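Worksheet: one structure, shown below.
Some chains have been omitted; the remaining ones sit where they do in the full complex.
Letters are used for the chains, namely A and B, taken in the order the chains are written, and counting of residues starts over at 1 for each.
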Amino acid sequence: MQTKEVMADLVRFREERDWDKFHTLINLARALNIEASEVEKIFQWKTSDDELCEQDRQDLKLEVADVLTYAYYMCDRLNVDPNDIIEEKFSKNKKRHWDFEEQK
Amino acid sequence: MQTKEVMADLVRFREERDWDKFHTLINLARALNIEASEVEKIFQWKTSDDELCEQDRQDLKLEVADVLTYAYYMCDRLNVDPNDIIEEKFSKNKKRHWDFEEQK
């Protein structure tokens, strides 16, 4: 499925529920951060991927989906395409002398 | 640009730098959460979107791009397509009797 279609589905879902007023960037940023923490929660007290059971992997997919959902909603508010901004950031990263600690 | 192409670019970038060994799900989940916090940091001490200046909006795009990047890397490790898992989660959400507090 195309990113544009998925974003259109998400926006329609929001409009049907009249949640537009809650979807400010400041609120979406908080929601994004909370969901990213729920992704990490699956790893709580674990030390490596070997400790993930099949259920953990299923849960992980759905938690990552929540993060992506809020990131897409932020893109909608910022009038940008998710893939375009990844490529834009990516081009910057390719050019810079790499600071290993900062991002891999 | 298509999601598949963007993911292929990201994977090639990683392989060229030999970062494959760092990109375990447990490490990517931590990186994702740290980047989501950097998105929120742009809102620190602000109370509404009205306080965002043009530079904040530019910064926001690049920070959201970082979150998307790690989410895509996690999808690569989980062998799933980002748009597919959003739609999968979205279908669940459409069916359920909605708990307003949980997700908007």
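Just a few scattered comments:
Simple rule for what comes next: contacts are C-beta pairs under 8 Å (C-beta built on N, C-alpha and C of every residue); 3 or more make two chains touch, one makes a residue touch a chain.
Source: prediction; values computed, not measured.
This structure file defines a homomeric complex of 4 copies, of which 2 are shown in place.
Note that only the chains that are shown with their structure count from here on.
In terms of their C-alpha centroids, the spacing between chain A and chain B amounts to 3 Å. Contact residues on chain B toward chain A in their complex (touch as defined above): 1-3, 5-6, 9-10, 13-14, 17, 19, 22-26, 29-33, 35-37, 39-40, 42-43, 46-49, 52, 57, 60-62, 64-69, 71-72, 74-75, 78, 80-90, 92-94, 98, 103-104.
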